[in-house]
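Of the protein chains in this complex, one is absent; all others appear in place.
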């Protein structure tokens, strides 16, 4: 089966050109409309950074000695004062976001800017190029995809790898994204200094992936205020999962070709998972009472 | 030597090479102030039309920063130009703060940064510059306090942990420096420089367990970067040597053997590096040293 040159010239190429032009126009439009920096709440920022650090420690715990890891635990995990046992002070996102004008521009640009042209174009293309097949996909697809990919064509017996113009549009759209990024990256080859906002954004590391949460707790990112309180507590899961083994000790053995130490066969290494420390002895009331002064007092109390 | 630098030394008027050199310096955030002023100033003054507007101002900022080190009068003129172009810009205000710092006017610098923070409380650069002012004034205690304060809010900021590490080292607080270096490793575990630094600190503390850890970290640094890492090989050699001379009685047989093998490995590798070089005083000295200490 061959492709009609008319389809090729008047459908395939035009769709490619349209998608390309729309992406270029959108890129320039976005660079003209200035994006506002969202006003970051101090507490939120602090907690985000806390989570970033906690995440990093849990991820790379094997790079430092066990004592270093243990010395960091009280800061995070100590029962009353540990950071991860505090209520999160982050304000619930949804409410403040919707009414904050500076965030509006950002939101508009982000989601709408991508969604609207895509939907509009998709509708336009399926209207303009209605009713005929355009390409044959080189791989086999089950019949379910027919309704999606063969819009406007009523043949139920047709092989579902023959698709309509709408699906060609989607393929071009996703395919050209990479090409357009490269194109505009080349134009932005000017390196940026320490003070430029682009570098500042790169320096502020991204918000960490929240710890895996069990099914019982409600999912994060919801609009409720109660869930936000536990953002920090949920991070504790990461700490429980640390199975510390000081990997560095193997590097020197590798250099001289000796067999490396494996996890459980090393002397003086506990293969147990990290224990969340209980309160320090000095804070433990029971211990205090064994000093002579307190013994007398306790003896009196008992009476 | 740098390709662009070579071109410029032969043809000082080659504006393309100057532009590329400055781009390289911006990318690496290098502080080669002499070169930046030497090649950047003519670029701004004579060939400004060859650069795009965006790049021109980036270059102006870069030359301004270089001028703070080398030629402060130029910096003053550049700042005036930038202020004219961007009258209410936060970025230019920060640069004016830097100029005050460079001239030693600590009070006016602090005023500028504090006013920035009033309107933009989450601005990291202004906060960091306040720390720099206290460091430049020589007030070590205040600087450490400010750094710790900054870190209590911005725990993930690697640059600040490095700064704190350096200050603790100058004050010889090695255990605290160790803590900071561990933070760097936890943040960037594949960066061989951090492993090399922490190995140095363990070596400096110098007890038996510390020397063993130092040796392990040097080995890890070598594992991350096998070539062009001469300093880690030297470190490995020194640590193994020190363990051998000071603690040989406290090591059991297998440990002694490992130590000896690491010593030999490091010595061989270092010798191989030098044998490939041309003869000079350093090569001769190093090879002499290894001859005597076989």
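Per-chain residue numbering starts at 1, and chain names A and B are given in the order in which the chains are listed.
The rule is simple: contacts are C-beta pairs under 8 Å (C-beta built on N, C-alpha and C of every residue); 3 or more make two chains touch, one makes a residue touch a chain.
Definition applied: contacts and distances are computed from a predicted model.
Comparing "Serine-threonine kinase receptor-associated protein", "Protein S100-A9", "Glutathione S-transferase" or "Er membrane protein complex subunit 8/9" against the UniProt entry of the hidden chain yields the protein name "Er membrane protein complex subunit 8/9".
Which of B:31, B:46 or B:207 touches the hidden chain is settled by the complete complex: it is B:31.
Here one chain is not drawn; of B:67, B:156 or B:235, the residue touching it is B:235. Within the entire complex, the positions of chain B that touch the omitted partner chain are 31, 33-34, 69-70, 135-140, 166, 169-170, 172, 199-201, 203-204, 206, 214, 228, 230-231, 234-235, 238-239, 273-274, 277-278, 280-286, 288-289, 292.
Convention: only the chains that are shown with their structure count from here on.
In whole angstrom, the spacing between the mean C-alpha positions of chain A and chain B is 30.
Taken in their complex, chain B has these residues touching chain A: 23-24, 26-27, 29, 52, 54-55, 58, 61-62, 65, 91, 94-95, 121-122, 124-125, 152-157, 159, 178-179, 182-183, 185-187, 189, 195, 213, 215-217, 219-220, 222-223, 258, 261-262, 265.
On the chain A side of its complex with chain B, the touching residues are 40, 42, 45-46, 49-50, 52-53, 56-57, 60-61, 63-65, 68, 71, 189-197, 200, 203-205, 248-249, 251-256, 258.
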